[in-house]
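Left out: one protein chain. Kept in place: all the others.
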Amino acid sequence: MAGQIKVTHRNHATWWAFALHRLSGVALALFLPVHFLVLGLAIQGEAALDGALIWTEQPLVKLAEAGLIVLLAAHLTGGVRLLALEFLPWRDWQKTLAALAGGVSLAVGLLFLVNAF
Amino acid sequence: MSVEGIQSRVWLAQRLSAMVLAVAVTVHLGGMILAVQGGLTAAEIIQRVGGNGVAASFYGIFVLAAAVHAPIGLRTVLLEMTALNPRVADGVAGVFAVAVLVLGLRAVLGFYQLGAV
Partner (left out) sequence: MEDMLAVSIWRGGEDGEFVSYDVPRLENQTVLDVVTYVQRKLDPGLSYRFACRVGMCGSCAMTVNGRARWTCRTHVSRVADDGRLEIAPLRNLPVVKDLSVDMVDFFDKWAKAGGAFSPTKSRADDFAAIPPGDAKRRQANAGIECIGCAVCYTSCDVVTWKPGYLGPAALNRAWTLVNDTRDGLGRARLRLVAGDDGCLGCHSQQGCQEHCPKSLSPTAAIAGLKRAVVVAVLKGKL
């Protein structure tokens, strides 16, 4: 029977920042066509749009929306971090930048939740 | 053009569209957090974006940048994390780009026309 080698090289801040960026990116990409489709249905008139908006008043839907907002904010802040890393002079405090990006995206999600309820 | 020349331009297109999206997503997030206060109504949305050329142009550019950015990222993920043939990954990304572009522009146009009624 073949053995299994332990792998721990991924457990550091900037790898987790990468993982979050990839996960949020794929999730947002899949959400995008659905978002446009729903908007496309809703804009058939004011009544249809109101119908869709009433559906979004449910607490669970609002919570899911907040989740999407956190994903969007995380991909935004993580992306700005990457653009700075790639296009501006190198900084040695990359972990601080990654932590900052994570903090800001959580704050944006909270702000949305506070306003939504 | 050489393979590395094409790949470098595709990579740059993703970064340039990311820069556009960084601005657009920030505006969109801010707008949503402000708009969601006190609940959304169709009349309110129509008043804000219906017939509004500035809003339509902004969201038009937003959709265009997303249609460039997301498929390139999706293609990278497919190539790295699935056993998909590179040609198939190109095809999936291409179809995805057209879908995002068409559905997105249809939604933007729909919202613009709601105000004209």
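As written, the chain order gives the labels A and B, with residue 1 at the start of each chain.
In this section, a residue touches a chain if its C-beta (ideal position, glycine included) is under 8 Å from a C-beta of that chain, and two chains touch if they have at least 3 such contacts.
No experiment lies behind these values; they were computed from the predicted model shown.
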Interface with the undisplayed chain - residues on chain B: 2-5, 7-9, 11-12, 15, 79-81
For chain A, residues in touch with the removed chain: 1-3, 5-10, 12, 14-15, 18, 22, 82, 85-87, 90, 92, 94
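Quick note on the criterion: only the chains that are shown with their structure count from here on.
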Rounded Å distance between chain A and chain B, as computed from the means of their C-alpha atoms: 15
Chain A partner contacts - residues on chain B that touch it in the complex: 15, 18-19, 21-22, 25-26, 29, 32-34, 36-37, 39-43, 45-46, 63, 66, 70-71, 73-74, 77, 96, 99-100, 103-104, 106-107, 110-111, 113-114, 117
Parts of chain A lying in touch with chain B, wherever the complex brings them together: 22, 25-26, 28-29, 32-33, 36-37, 39-40, 43-47, 49-50, 53, 56-57, 69, 72-73, 76, 79-80, 82-83, 86-87, 108, 111-112, 115-116
